[in-house]
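Note that this complex is displayed minus one protein chain, with the remaining chains in position.
Moving on to subunit A:
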Amino acid sequence: MYCSQVHMSSLALTLSLSLSLSSKVEMEVLVTELLKDYHFGQQQLIEIWGHACAVAITKAYPLSSLSKKQPTVLVICGPEQNGSIGLVCARHLRIFEYEPTIYYPKRSPHSLHQDFTIQCEKMDIPFLSYLPTEVQLINDAYNLVIDSILGPETDLQDVKEPYSGILATLKQVKIPIASVDVPSGWDSDEASTDGINPEVLISLMAPKKCATSFSGKHFLAGRFLPYDMQKKYELNLPEFPGTECFIEL
């Protein structure tokens, strides 16, 4: 039948297309729409993302697999949204019985993000006042590093101290790095040349273009996008299993 033939070929086409990758601009437009038309709140979204990140981390690095005696994790948080997502992730990791320590050098001035800081402090999560430049100290103290410094919204020309210093340190650590959304220092649209090399990447909502040159474990986290939006932006997201909020790609 004519109609069914057309249907089958378009289905095959969708399957052959792997996950579509989003550019920085598309992501910005998508998030703006979520906030304005769908009336999601910023704190709500950050909570969803942070929680999903934490769950993905526990899948990638289960408590039993951690090599050190204590399940310590270093979470480095940047100044903007990516940093706040890291704060929420740290809080949930604490609930999941990890022992996160946060390094948050430049705190965001927004009151929304300040709340996240207080929540973490009240969860008895220690905040470091400085990051040791001695890479060996980091390797010895922590099982892994969660990089939530710079997100896709960052303008790479603008990266100043202390972040450039932190990124330099991170390039030398031996313990695994898990990056939130985009590996910090990578351009979200292009492949990276000499940036940090994370073992795990947790894309939020949809993978970014730079994910093509990522060769480690790739997770997609954050299960809340309305179907309308998925169709509109042609995200071709895979089906999340059961009630999980993340999926390994």
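Everything that follows uses one rule, which is that a residue touches a chain if its C-beta (ideal position, glycine included) is under 8 Å from a C-beta of that chain, and two chains touch if they have at least 3 such contacts; residues count from 1.
One rule holds for everything that comes next: contacts and distances are computed from a predicted model.
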item	value
Among "NAD(P)H-hydrate epimerase", "ATP synthase F(0) complex subunit e, mitochondrial", "Myotubularin related protein 7" or "Proteasome subunit beta", the UniProt name of the subunit that does not appear here	"NAD(P)H-hydrate epimerase"
Per the touch definition above, residue among A:H39, A:K160 or A:K174 touching the missing chain	A:H39
Which residue of A:V25, A:I118 or A:A168 touches the chain not shown here	A:I118
For subunit A, residues in touch with the removed chain	1-3, 6, 37-41, 43-44, 47-48, 51, 54-55, 58-59, 94-97, 99, 114-115, 118-119, 122-124, 223-224, 226-228, 240, 242-243
